[in-house]
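Removed: one protein chain of the complex. Kept in place: all other protein chains.
Labels run A and B following the written order; every chain starts at residue 1.
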Amino acid sequence: MALVRRDSTTAPDDDDPQVLGRRLTDPDAEIRRRAALGLDGVAEAVPALLARVPVETDPAAREAVLTTLAALDRADVAAGLVPHLASDDAALRTAVSGALAAMPASVPALLPALLANPDHDVRIMTAMVLADLPHPGAADWLAGIVATDTHPNVVAAAVDALLPMAGPGHVEVLAAVPARFPGDPFLRFTIDAALPALREAPA
Amino acid sequence: MTRATPTEEFRLTDAEFERLREYFYKRTGIQFTPAKRYFVDKRIEACVRGSGQPSFAAWFSALRVGDRPEMLQALTNQLTVNETYFMREDYQFDALLDPVLPRLLAEHARAGRPRGPIRILSLPCSTGEEPYSIAMRLLEEWPEIDRVDVEIHAADIDSDVLARARHGSYGARSLQRVPKPWLAKYFRSVTAGRYQIEDAIRGAVTFHRVNVCDTHAMRVFAGFDVIFCRNVLIYFDELSSRRAAENLFGALRPGGYLMLGHAESMSRISPIFTPERLPQGIAYQRPTGASA
Partner (left out) sequence: MTGVTGPSDAGCVLVVDDAATVRMYHSRLLAGAGFHVEQAANGLEAVESALVRPFDLYIVDVNMPKMDGYACVRALRGETVTTTAPIVMISTEDRPGDAERAYRAGANLYLVKPVDAERLVRVATMLAGPPAGARER
């Protein structure tokens, strides 16, 4: 038979963070990708990893950089990622929002500034982060956006994120939305569809 | 309102079922239709009771926050089939035989390796049914098996199941989809109702103890042509599943194939693989191409 057994597994690669840090800028994308993964848990590598985020052209390598960064749920990482929510590059801003959505320890401190950002696109991305952030305060932050934001698309994003976690306590703030944006057919439709079940839900 | 008291019948309201359905679809990509309502109600009841929460609403609220990944794992466990047995989801072994192996063989031939080796990884291999199923299908149904070398590697995080896999003996439930002639040919009876797979096949599979989420440990695997990683990624949280996907990517050679469980999708995990439509369903490829 030609089912062969060989000890063909490979020896583990270099683990020295210094070496891996240098490899983050190697011309070969696979080397960069492996280096980023190999720096899992290495806090000293944060500046070098953050530096790659806006310039890494290989999608798999960028994913690896963000996977390693997101696991380091630290203030310096979150602060370094948040500016990219304003990027014109949709791939970059959505990839960064995905990483931030996995960082419940460090993102909350940055929310006040994000929620007050004059760029409504940044506030929309913030609602996207809050939709997935595993933090018990997410519903309240989203309700705050629904109650006070002036841009209908930001409120729409927050409504969508809030509804799955909403309870009867959110009925009032949600019910006020159509009147705040009378020209918006989507918000009218969505709130009208959601309120009945929400009014009946247990507290 | 649904309360999980022992004396009352547990039944989700329509609104609660919808919320749960939407949440599970959002997190896992898995749909369950209204037709599965009764089944789902029973499984949710088990989750709620097992969690110690007083009601569906309290349980779902805690689940929804997302800061206790074990809750989603328990739910996923309840809602998916977890049993392992020979020839499970064998449409993927059909796909392996055709078109995957012919394509891989053509690539190897073009690269000057007409005899391979073709390298296949089963991870997690659990108690061994999957790698041994692959071995038998190849021996019985792949015309090229006498001409081409194939390596089968198998890995799991659990050393107990690996020990059982190496030993290779199984009962009727695990063996029920093995064709009778194959049972006679490749197994011998060891006690009443238990059969052990023959030494030649056991010896042909290399077993490893590896955690798919551990980048350093997964470095031992490189250049694989096909990886079967079925029904494990779905249990991982966001960051673990992303890291596992990256590790599987690194274990494949460019152009290599990854097969997930039939209800699983990379869509909730990672964009680094290219989905490929095979006649039997979707598989994932590590892209070939320039690495600049």
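In the analysis below, contacts are C-beta pairs under 8 Å (C-beta built on N, C-alpha and C of every residue); 3 or more make two chains touch, one makes a residue touch a chain.
Keep in mind that what you see is a predicted model, and the values were worked out from it rather than measured.
Can you tell me which of B:Asn82, B:Ser159, B:Gln176 or B:Ser267 touches the chain that was removed from the display?
Considering all chains, including the one not shown, the answer is B:Ser267.
Touching the absent chain in the whole complex: find that residue among A:Ala45, A:Leu81 or A:Met128.
A:Met128
Of the residues B:Glu22, B:Glu70 or B:Asp199, which one touches the chain left out of the display?
With B:Glu22, B:Glu70 or B:Asp199 as choices, the missing chain is touched by B:Glu22.
Since one chain isn't shown, list which residues of subunit B touch it in the complete complex.
22, 25-26, 29, 31, 265-271, 274-277, 282
Residues on subunit A that touch the omitted chain in the whole complex?
88, 90-91, 93-94, 97-98, 101, 121, 124-125, 128, 132, 152-153, 156-157, 159-160, 163-164, 184-187, 189-190, 193-194
Here is the rule we use: only the chains that are shown with their structure count from here on.
How many Å are there between the centre of subunit A and the centre of subunit B, using C-alpha atoms for each centre?
Computed from C-alpha means, the inter-chain centre distance equals 28 Å.
Considering the complex alone, what residue numbers of subunit B touch subunit A?
Its residues touching subunit A are 1, 15, 18-19, 22-23, 26, 55, 57, 61, 64-67, 117, 119, 135, 138-139, 145-153, 200-201, 203-206, 208, 215-216, 219-223, 238-239, 242-243, 246-247, 249-250, 270-272, 287, 291-292.
Given the complex with subunit B, which residues does subunit A contribute to the contact?
Within the complex, subunit A touches subunit B at residues 1-13, 15, 27-30, 33-34, 37-38, 40, 57-60, 63-64, 67, 70-71, 101-102, 104, 132-136, 138, 164-165, 167, 197, 200-202.
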